[in-house]
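The complex appears here without one of its protein chains, the remainder shown in place.
On to subunit A.
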């Protein structure tokens, strides 16, 4: 993305930062790209007979598509429930963003056979049960077929658009299909009206107006839906753009500035290391931290022990240009005692940074139900505790005093040449319920 940055990466350390950024981008992208949600029901885009509803339901339920089609056909006999269900699913289930599936001639014939059967059952059952007269059912049936033709055409034009072709590039055949569909709907409505010719003038007019309105509504359903979906799509795109701009701004203010500084300071490895570590930490807390980008949604874990330890380690790293690697197991909210533990641990880190003469200090904190334990360890010079002059307050006051005042204890393991390990134990405050 920024090829010129590659040049400075030769220093090695900040290559990690770049990588971390890359990883985050990948993560961000994988979040934003329209990945089909496996839980959601999608209509098949290709390999379909009518609208891909049956195929989508079959994919969703993990059964063979033939059974789903048979089920729809049989349901159609129950007062047209199957047809209604199919229509509703058509409207509300979105098309799969992308799939490549072929449909065999035999399967297509089967599907068409079942459609005919379903239609026959609907009309037949409707007429036999006397719920609707033959005329009405016929009219409605013709109108429905017309609507299906028009809707299918709308699906097709959406598909062509997804493939990158020009909008509505279906040509004359598409136009013919749409007009045929519209004609069928109108015919259906007329048939329906003819069947109810026995009504008086006012009723007939009302019915005609109503039927015409419904006809227009049915015909334009795909376009309304498209409008609504496009609006949602546009909003998501805008949010994505804004988010991207925010990330770019943040990276510019932090990472790019640091890299510029690093280029200037290339002669001073210690300074470069300090800058790189500091920037790495900042970026990490931005990506994964409690108020950071990665966790912005839940926003939990404010003022916890792990954050406090990470902050303390970071401060020591910044001040003394050493590496403080910290591992925290478990976590809990800070209270007065735990603040004291963190302060004491920080002091121990500072001591290690000042006196041990090593480039790395390890910090390990573990939260258990009854107590919190922190270890600060270096593999440096070590010392003989008995020879520490009395006027050195660091260990005595800042660590031991602080721990003991709060009911904790400290254990020290050190010997000249053998490194130093400070262990801090603090019982946790009883949870008052």
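Note that a residue touches a chain if its C-beta (ideal position, glycine included) is under 8 Å from a C-beta of that chain, and two chains touch if they have at least 3 such contacts; residues count from 1.
The criterion applied here is as follows: contacts and distances are computed from a predicted model.
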Listed names "Serine/threonine-protein kinase rsbT", "Response regulator transcription factor", "N-terminal of MaoC-like dehydratase domain-containing protein" or "Dihydroorotase", matching UniProt entry of the absent chain: "Response regulator transcription factor"
Which of A:285, A:351 or A:406 contacts the chain that the document leaves out: A:285
Residue among A:96, A:279 or A:306 that touches the chain left out of view: A:306
Options A:60, A:177, A:240 or A:323, residue touching the unrepresented chain: A:323
Contacts of subunit A with the absent chain, listed as residue ranges: 6, 9-10, 12, 15-16, 18-20, 22-23, 26, 284-285, 288-289, 294-295, 306-307, 310, 323, 325, 327-330, 362, 364, 366, 369, 375, 377, 421
